[in-house]
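Here's the structure we're looking at; comments come further down.
The complex is shown incomplete by one protein chain, all other protein chains being positioned as in the whole.
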Amino acid sequence: MTIQTEPFIVNIGPQHPSTHGVFRMRVVLDGEKIIDADMVVGYLHRSLEKLAEERTYTQNIPFTDRMDYLSAMSNNLGYCMAVEKLAGIRVPERGQYLRVIMAELQRIANHSMAIGTFINDCGAWQTPLMWMFAEREKILDLFEMTCGARLTCNYMRIGGVAFDIPDEFLPAVNGLLDDLPRKIDEYEKMLMENEILIARARGVGTIPRDLAISASLTGPMIRGCGIPFDIRKADPYAVYDRFDFAIPVGENGDSYDRFLVRMAELRESVKILKQAVPALPGGPYKVDVPLSIRPPIGDAYARVESPKGELGYYIVSDGGTAPYRFHVRAPSYINLSVLREMVIGASVADSIVSLGSIDIVIGEVDR
Amino acid sequence: MTLELTGERVVARINELLPDAHAEAVGKSVYVPAESLLAVCEALRDDADLRMQHLTSMTAVDYVTHFETVYHVQSLAKNHLAVLKCRIDERDDPEIPSVVSVWYGAQLQEREVYDLFGIRFAGHPDLRRIFLWEGFAGYPLRKDFLQIAAGAQHPGLPHFPKQEQGFGVLTGPNWTAPPSHES
Amino acid sequence: MSGVGPVSAFYVLAVLSIGSALMVMAARSIIHAVLFLVLFFVSLAAMFVLLSADFVAVAQLLVYAGAIGVLVVFAILLTPSREQRGMETKFVGPGLLAGAVVAGTVIFIAFNTNWPTASNDFPSTVDAIGQALLNRWALPFEIASVLLIAAMIGAIVIVGGRGVDLDPGAAGPSARLVRRER
Partner (left out) sequence: MTALSGFLLSQWYDLRDLGNPVRALIDWINGWGDGTTFHWVGYIVAGLIGAAAIGLFLGIAMLSLIWIERKAVSRIQIRYGPNRTGPFGLLQPVADALKLMQKEALTPLAGDKIVFWLAPVVIFIPTLLVFGVLPFGPKMTAANISVAVLYIVAIGSATPLVIFMAGWSSNNKYSLLGAMRGIAMAISYEIPMVLSLLGVVLFTGHMDLNGIVQWQQKYHVWLIVLQPLAALTYFISASAELNRTPTDIAEAESEIVAGYHTEYSGMKFGLFYAVELGNALAVSGIWATLFFGGWWLFGLDRWIPAWLIFLGKMYILYGALIITRGTLPRLRIDQLLDFAWKFLLPLALVNVLVVALEVTIWQENGISAGIVLPVFAVVNILLSVVLVVGYVQSFGFARRQRPRRARLITDTLAAMPQ
C-alpha cells in the first residue's frame, strides 16, 4: 500500500519576504518536502553589460554600484582594477590604502546585513537584523562623510579614488574600530550560541567539498566548506599583501558554517582596518586619467574578493572610449548554481535558510 | 599572487596530454578548437600538474565576424590561472560543447551566454533562457541586436506563454516557443 | 426548562442544529459540509449547556468540534482533489429509505421510552462523572484506553516507515519540474 500524494508546485517569490528581492524559486512540494526546485531570475535584469558598451569607461562606474547595492565599494574597486589592468595604470599608495579601507568597511557592512537577514530568514523577529543594522549604519555614515552617498557610493575612480577623505573620517573610523570588536563579541555570544539557531542552521543546505569546487563557488560559500579560497590571499590586489589577517573556514559546508565564516570575517576585517588606518600614507590619492580613457586593444580580467565572493570583471577593449565587451562574474549568481542541490530533500523552512545563507543580492544576480 | 599562466605553457601541457587537440597560444590565452574543447577541459582539470579544478568565469564575446567563448580556469591548490578561448565562426546557429560535465559551475554561466548570445551548448543538461523569457526575440548582447529596425518588430512575445496551452509549467525543453512575428 | 430566556434559546438552537445538519447534506462542497457539521456540533454543545450538562457540553465541543472536525478536515486535505467534488449519486432512493427507517426508529424510541424526569436540582456533573469513571466503571475505562492506545500504535505502524514514494528525478540539473497531471 502506498499513499498517493499529489505534488504541489509553489512559487517562492518573486515577491516573498525571504527572497531578498525579486527572486523566484519554483519548488515542487510533497507535503513540506521539496522534491524539485528550479530558480527563475531576471526580474531585475537591467542589461548592464549591454548598457556598458555604449558608455565611456568612467561612466560605467556608477553602474557597478547598482549591481550588488549592498557592497558598492567592492564593485567599484573591481571594475576600476580591470580598467587599470587593461590600460596599465598604477594607483598611488594612498589611493590603494583608501580602497582597502573602504572595501573592508563595506565588507563589514555587507556581512552585518547578511547575518541579520540570515537570522531573520531563520525566523527571528527582526531583532538580530536591527542590531546588525546599527553597526551597518555607522559605516554608511562614514561613506556619506567621504563621498556623499550611503549606498551607491561611486567612490572609486580609474587611477585612484574620487575624493580624499575628510578630516573627521579617521577619528570616526578609529572610534568605530574601538567599538566594533566589543559589539562583535556581543553578537557572537547572542547569536552563535543560540540553540534554536544551531538547530535550524546546522546540517541545512550542506554542500559537499568537491561540489563546492566544481560549482565555482566563491566567498563564504566555498570557505564554509573548509576551502580557504579568498582572492585577498590567493591573488592579493591593492595592498592586501601587506596586512596580517587570516581566512576563516567552516567545517561541514552547511548554513551554520557560512554564518560562522561571515561572523569571523567581521573580525578579520576589523583586523585589516586596524593595520590599514594607521599606515595610511600621504601623497596623491589618484593619478590623473583622462575622463574618456582609451585603453589599448585587448582584454583583461580583474577580480576582487567582494563580500559575496569572487567578483570578476572581464573587459574587452577595441581601443575606443567605451568597452567593447563588459562582463561581470557575479558571485551571487554563480553561488546560486548549487541552490538546487541544497534545497532538494529539505523542507520549505530549510530551503529558506539555505537561500538566506547564500547571501544573494538580486541586483547582482540579474545585473 | 595567482600566477597567470602563459599560453605557451598551457599549450605545451595540452600537447603533451592530447597531441591532436590543436590548441594554439595567443599571448596569455589558449585558443582551443570547439571539437577538442571538452577533452582539453577534462584533461586540464584532471592533470596533476595543472589541476584546473575551478572554473572562475565563463563568458562570450561577439566579435561580429565570430563569437568567442572565454573560460578563466584556475587551480586552487597550485594557485594559477589560465584563459581558454574558443572561436565559433557560425553566426546563425552557433554551437559549442558544454563544459558542465567538467565544471558544474558552468551551468548558470552557459545559460546566461545562451540567453544573451544565442550560443547553444551541446550537452548542457538544462539549456533554457535565464534572464529573458523563452520566446524573447533576438539575443541582446550580440552586436547586431540593436540593428533590428525600430517599429519593424518589438522583441518579445506576441502573447503570454500560458495563453494557449492550458496550465502548468510551460517553460522548459518540451515547450516550444510560439511562432513569432517574423514569419 | 422554563422562562422566556431558556425557551427562546432552545428554539434558536434547535433551528440552528437542524438547519446545519440539513446543510451538511445539502452542501455541494465537502469542506462546507464539514464546516456545517462543526456548526452542528457546536449548537449541540450549546443545547447541552441549556440542559445544565456543563461537562458533556464542553466534552462535545472538545471532542467533536475540536478533534473530530479537525480530523475530518485533515482527511479531506490529504485526499486528492478530484474526489472532493460533490457529485450526483444514484443512491438517492435507498438513502432516503434508510434515512426514513432510522428516523422512524428514533421517533418510536423517543415516544415509547419511559424517560426518567430529571430533578430540578443539578449537582455538579463533573464530580459525578469523575466518580463514576474512576470508581464504578474504572475497568471498562481503562480497557477502553488500552484499546485506543493499541489503535493508535496500529495506525502509526501502518502509516509510518512507508514514506511517500515519489521519484525526485535524476540528481543534478538534468531533472526537470514534473508537469502536473490532471
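Note that the chains take the letters A, B and C in the order they are written out, and that residue 1 is the start of every chain.
Following the convention adopted for this analysis, a contact is a pair of C-beta atoms (placed from the backbone, for glycine too) under 8 Å apart; a residue touches a chain by one contact, two chains touch by 3 or more.
On a predicted model such as this, the values are computed, not experimentally measured, just so you know.
Colleague: Would you mind listing the shown chains in contact with the chain that isn't displayed?
Modeller: So, taking every chain into account, the missing one touches A, B, C.
Colleague: With the full complex in mind, choose from A:Gly148, A:Gly175 or A:Pro228 the residue touching the hidden chain.
Modeller: A:Pro228
Colleague: Which of A:Arg24, A:Arg55, A:Arg150 or A:Arg202 touches the chain that is not shown?
Modeller: Answer from the full complex: A:Arg202 touches the omitted chain.
Colleague: If I consider the whole complex, including the chain that's not displayed, which of A:Asn174, A:Asn194, A:Gln275 or A:Thr321 touches that chain?
Modeller: The missing chain is touched by A:Asn194.
Colleague: For chain B, which residues lie in contact with the unshown chain of the complex?
Modeller: Within chain B, the residues touching the omitted chain are 51, 76-77, 79.
Colleague: Even though one chain is hidden, which residues of chain C still touch it in the full complex?
Modeller: 3-5, 29, 31-32, 35, 38, 42, 54-55, 58-59, 61-62, 65-67, 69-70, 73-74, 77, 124, 126
Colleague: Considering the whole complex rather than only what is displayed, give the residues of chain A touching the chain that is not shown.
Modeller: Answer for chain A: residues 8, 10, 16-18, 29, 32, 119-127, 130-131, 134, 192-200, 202, 209, 213, 226-230, 233-234, 244-251, 257, 260-261, 263-264, 268, 347-350, 352, 356 touch the chain left out.
One rule holds in what follows: only the chains that are shown with their structure count from here on.
Colleague: Using mean C-alpha positions as chain centres, tell me how far chain A is from chain C in Å, no decimals.
Modeller: Here chain A and chain C have centroids separated by 56 Å.
Colleague: Express in whole angstrom the distance between the two chain centres, defined as the mean CA positions of chain B and chain C.
Modeller: About 63 Å separates the centre of chain B from that of chain C.
Colleague: Between chain A and chain B, tell me the centre distance in angstrom, where each centre is the average of that chain's C-alpha atoms.
Modeller: So the centroids are 25 Å from each other.
Colleague: Among the residues of chain C, which ones contact at least 2 other chains?
Modeller: Residues 173, 176-177, 180 of chain C touch two or more partner chains.
Colleague: Of all the residues in chain A, which ones touch at least 2 other chains?
Modeller: 9, 26
Colleague: Show me the residue ranges of chain B that touch chain A in the complex, using the header's touch definition.
Modeller: Listed in rising order, the residues of chain B that touch chain A are 1-2, 53-57, 59, 61-62, 70, 72, 76, 79, 81, 83, 103-109, 112, 116, 130-133, 140-141, 145, 169.
Colleague: Within their complex, state which residues of chain A touch chain B.
Modeller: 9, 26, 41-42, 45, 47, 49-50, 211, 213-217, 227, 229, 234-236, 241, 299, 301, 303, 310, 312, 314, 316, 324-325, 327, 329, 333-334, 336-338, 366
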